[in-house]
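Taking it in order: structure first as structure tokens, then the write-up.
One protein chain is absent from this view; the other protein chains keep their places.
In this document, chain identifiers A, B and C correspond to the written order of the chains, with residue numbering beginning at 1 in each.
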Amino acid sequence: MAEKPRVAIFDFTGCEGCELNQLNFEDQLLDILAHVDIVEWREAMDDRAAEYDIAFVEGSLSTPDCITRINDIRRRTKVLVALGACAVQGGINGMKNTQAIEEVREEVYGEDKYLFPTLPALALHEVVKVDYNVRGCPMTQIEFLKLFTSLVMGKQPIEPDHAVCVDCKLKENECVYERGMICLGPVTRAGCDAQCPSVGQYCTGCRGLVTNPNLSGMEEILVEHGLSVDEAWKRLELYNANDLEGAR
Amino acid sequence: MGTNLDIKVKHLTRVEGHGDIVVNMKEGRLEKAQLEIVEAPRYFEAMLKGRSFHEAAIITSRICGICSLGHQITSLKTTEQALGLEVSDQTVALRKLCIHGATLQSNILHAYFLAAPDFLNVGSVFPLVGSHPEVVKRALRMKRLANDMGDVISGRAVHPITPVPGGFTAIPSASALKELKRRLEEDMYPDLLATVETLKSLAGAIPGFTRETEYISLRNDHEYALYDGDICSSDTGRISDTEYRKMTNEFVVPHSTSKHCKVNRSSYMAGALARWNNNHDKLGELAHTAAAALGLTPDCYNPYMNTIAQVVEAADCAIDSIRLLDELLANGLKDELPNQEPTKFGTGVGCTEVPRGILYHEYTYDNKGRIVKANCIIPTGQNLANIDDDMKKLVPEIIEKSKEEITLHLEMLVRAYDPCISCSVHLLDVEFVE
Amino acid sequence: MVQFYLDAERLPAFVAHLMAQKTVIAPHAKGQKSFTFETVAEPDQVVLDYPRVMQSIRKFFLPPKEELLTFDLTENSYETTEVEPIDAIFLGVHSYDVAAVGRLDYNFSVGSPEKNYLTRRQGAVFVGVSFVPDSYHFSGSVNIRPEDPTGCDIFLTKLFEGYVLEVHTPTGEELIKGFDMPAHDAGRPATGHFQQHIYVPQTRLSEIMEQSYDNDVWAETAEQCVGCGTCNLVCPTCYCFNVDEAVDVTVTKGHRERHWDGCMLRKFSEVAGGEVFRESLAGRQRHRIFRKFKYISDTTGQPWCVGCGRCTAACPAHISIVGIVNRLISDHAQAVVAPI
Partner (left out) sequence: MNLNEFLPTIEPENLYAPVMAEITEIKRLTSMEVFYRIELPDGAELGHQPGQFVEVSIFGVGEAPFSISSSPTHKGSFELGVRKAGMLTDVMTRLQPGTKLGIRGPFGTGVDVEKFKGKDVLIVAGGIGLVPMRSMINYVLDRREDFGRLIICYGSRSEQDLLFTDEIAKWEADPKVEFHVTVDQGGEGWKGNVGVITTLVPGLDLDLTNTACCVCGPPIMYRFVLMALKSKGLSDESIYMSLERRMKCGVGKCGHCQINSSYVCQDGPVYHYPDLKNLQEAL
């Protein structure tokens, strides 16, 4: 293998749970560090670097400053990886886009709203080219490790594009619909090993939608289980408001 | 004196979220000494509006990945109070275990990964992998166990899955709990002792600065209050949690996307040091031994000692976890379902001690169980005014030092608070118009 | 054939008797309303009175995830992962799930016989149990009765508070040796009526399917179907799989793994470059139903659906396989009566 790839980690608007999840690889951290050099990571270290081979970026873009920074990162890195729901598809932050931005700001800061500029929360791919995604909220650790080994081996990682239900059935979980809950697993992209349904909680859709989801079919399922049409779409929008814009 | 000083630390490292330190001194007069919060606001209130009670905790836990468990538990307590949902003793015990796990993980992360590099004069934990491999491995082992407590009990350490209004969607197995207990006893206990030893050798690097302020934390009669209690001020004593607004008083300042707070003085402190000052009498033996070894005394007014107070309470969390596990195992785990049948729809208040201090949530629900009004007050927001006040006292005291040293002292001060900036920037205080 | 009466109260003792001879795998309760086959640890945890298990016993012979080989990246070498026969008693299997294993046996023996599957399949002993059809079962329509003992060494038919125990093979005789039970010679009861039926004999289905390639039902079903693949993944006769590589975090070793796949999934028929050969959900539904009632059936004369009702029970969109088939039948009948 040639030189170790230089890795940088950045965060934008988000909860930094994905970054924390990187520090939570206690059992693998030393192996990971054997394969890469971490050259910039504000949350964990002081150093800054001029360029890098791989940039992992968490969070969505929601201020003019974010846009400048992400463009700068894109210029400095060979590979850009979006880490977690906020970066990949806008995530939770996208919910605020469903309301008029001025209203939202006024609600929080009242008259002081102009002190702090804000934009609709954008996923990274809406502004720059993203090479790979690690989905989930927080980013799925098993998927991160898969991506990591792929990058070290110099192969393109494959993104799963089937429903969470598949993984859920592979694990022989009792379907949470059986437990009287509703679940977004049927249209949500797998890769998390059906983490939530495996412990009795419904899938909230954090990993984004599968390609070409049948949304009206999903709406029908949710409505049949007692939600109003509006509530059904609110459920779907929890992590996917940006992708669902105009779909309703 | 006539000193001029101009410090600007942009995007301070090794803290959670984005903040700048700005200090301006002109001819000996301090014009500015403050932590500017530049993290983008996230507007959680807009997200909560109209959301069902099933989703409130899922959303609010995304305010912050570092404090996700704290937000989640606080949110659940709030929802349960608003909707009149009773929870079982088993649920409470499991939640307390989660809080211990999260506190352990957060305090260890802070002490070893964020603060220790300052004591050892390096820029991050990574050089320590080579220079102090045993210490790094110990830190990772402790963190792993703390996270495993989260994984086993709440499904996942970051953004927990199983805690829902009324209980848990899945109850951990007895064998998994036994294994946690074994590891706490056999691994965590000696690692904690070793941590105290390591820190003792580094204690010289902690600056001797003091400033007395108001200390606010939860307090109750039966334990070191983390899960619940009255709100207690070192200045004015205890009041009920429902009156939390009296104990916060938020205001907007232009240099911060996060609101500031004050009560009896211009600022107050929340967090491990506040808890220690208010509740040290409730800590167990191991914590007291650790405190004595590390020079943490009652009524400690040195904010830099917050890191030490975190380690002291981490020790208590580990010991109390063993007690809780014993209790749960002795009672036998019941495979109970969450109680999700609301008995009323109204307003609820929840407050919990999370690693950085006391956290408040308040929600009002409509009669379909949807949120109409929400308010969250986050510990880091509460500490911001106090940090600014500390800086204003600190800078003149160390003005003789080099600019680099002053900067380092300031950075260390801010880090000692272990501020969680992403949490602090979305205070929710909104009436929604239906 | 010998018959005995096994009192329900003595069931744990009977299970213990079996456990003394071999590993016993039997249904257990799981979650709130579900059942699953597991290796028995406590005889009194076995549940024989259950509507259906979430996954049939196929999961033992064709595991959901299975390592095919392990490799060493530094040496560029590999070793195949050797599998063992499952030398166990499968207790409490319903007739349709036994039949489904027979279907899989065919798939993995025909053409190029597959070592992993066939090795695992050696040595299994089947103790079947009758079931009471619920609103999803329709195995009667594919000639599998609830009390059909085909393929079993021992078969239990529910009668009052116990079971008529029939021994069908010498292996079965060996198994019950030393376990005292009263003989029973009053025959076996039928165990209830099906609530779901396919309206023509199974032998006519292929011909009806033949005429149904362009039926509207495919597009109509596709409006509800969300393509989640659940119906494939719970089906006891589905055997399609995908293969993936898993590399260790040290990037020095790993394994090649196969896992269940499903023809309802979009990626199933996608090739490099992004072309998806079965893009429409309508086409995917048709393929699924035809695989159950036409394609292999044309060669073997048997339907590849055993009427367990799992796909319908588990479908979040409530798409009913019986509903689709009966719709094809009635459309076909109308077309025959009134040609355009």
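Going forward, a contact is a pair of C-beta atoms (placed from the backbone, for glycine too) under 8 Å apart; a residue touches a chain by one contact, two chains touch by 3 or more.
Predicted model only: the values in this text are computed from it and were never measured.
Asker: Can you list the shown chains that the hidden chain touches?
Answerer: A, C
Asker: For the full complex, which residue in C:F37, C:F126 or C:Y163 touches the chain that was left out?
Answerer: Checking each option in C:F37, C:F126 or C:Y163, the one touching the absent chain turns out to be C:F126.
Asker: For a quick check of understanding: of C:K59, C:R256 or C:R327, which residue touches the chain that isn't displayed?
Answerer: Answer from the full complex: C:R256 touches the omitted chain.
Asker: Could you pull out which residues of subunit A are in touch with the chain that's been left out?
Answerer: 149, 153-158
Asker: Kindly note down the residues of subunit C that lie in touch with the hidden chain.
Answerer: Here the touching residues of subunit C are 68-69, 71-73, 76-78, 80, 98, 101-102, 105, 107-116, 118, 121-126, 150-153, 168-169, 171, 213, 239-245, 247, 254, 256, 258, 261, 263, 268-273, 275, 277-278, 283, 287, 290-291, 294-296, 298-299.
Criterion: only the chains that are shown with their structure count from here on.
Asker: Mapping chain-to-chain touches, which pattern fits: line, ring, star, complete or other?
Answerer: line
Asker: Can you name the chain whose C-alpha mean lies closest to the mean of all the C-alpha atoms?
Answerer: Per-chain C-alpha centroids compared to the overall one single out A.
Asker: Name whichever of A-C and A-B has more C-beta pairs touching across its two chains.
Answerer: Answer by contact count: A-B.
Asker: Please work out the Cα centroid separation of subunit A and subunit B, and write it as a whole number of Å.
Answerer: 25
Asker: In whole angstrom, how far does the Cα centroid of subunit A sit from the Cα centroid of subunit C?
Answerer: About 37 Å, centre to centre.
Asker: Out of subunit A, which residues touch more than one other chain, so two or more?
Answerer: Counting only residues that touch two or more other chains, subunit A contributes 200.
Asker: Note the residues in subunit C that touch 2 or more other chains, in rising order.
Answerer: 32
Asker: Quick check on the complex: what are the subunit B residues that touch subunit A?
Answerer: Listed in rising order, the residues are 11, 13-18, 38-43, 45-47, 49-52, 55, 58-59, 62-66, 68, 109, 113-114, 117, 123-126, 129, 137, 140-141, 143-144, 147, 155-159, 161-162, 164, 169-170, 252, 254, 257, 422, 426-430, 432.
Asker: State the interface residues of subunit A toward subunit C in the complex, per the touch definition above.
Answerer: 28, 31-32, 34-35, 145-146, 148-150, 152-153, 161-163, 165-166, 169-175, 177-179, 183, 185-187, 200, 210-214, 216-218, 220-221, 224
Asker: Over in the complex, which subunit A residues touch subunit B? Could you list them?
Answerer: 11-21, 23-24, 26-27, 29-30, 33, 38, 41-47, 62-63, 65-66, 91-93, 95-96, 99, 103-105, 107-110, 112, 115-116, 118, 121, 137-138, 195-196, 199-201, 204, 231, 234-235, 238
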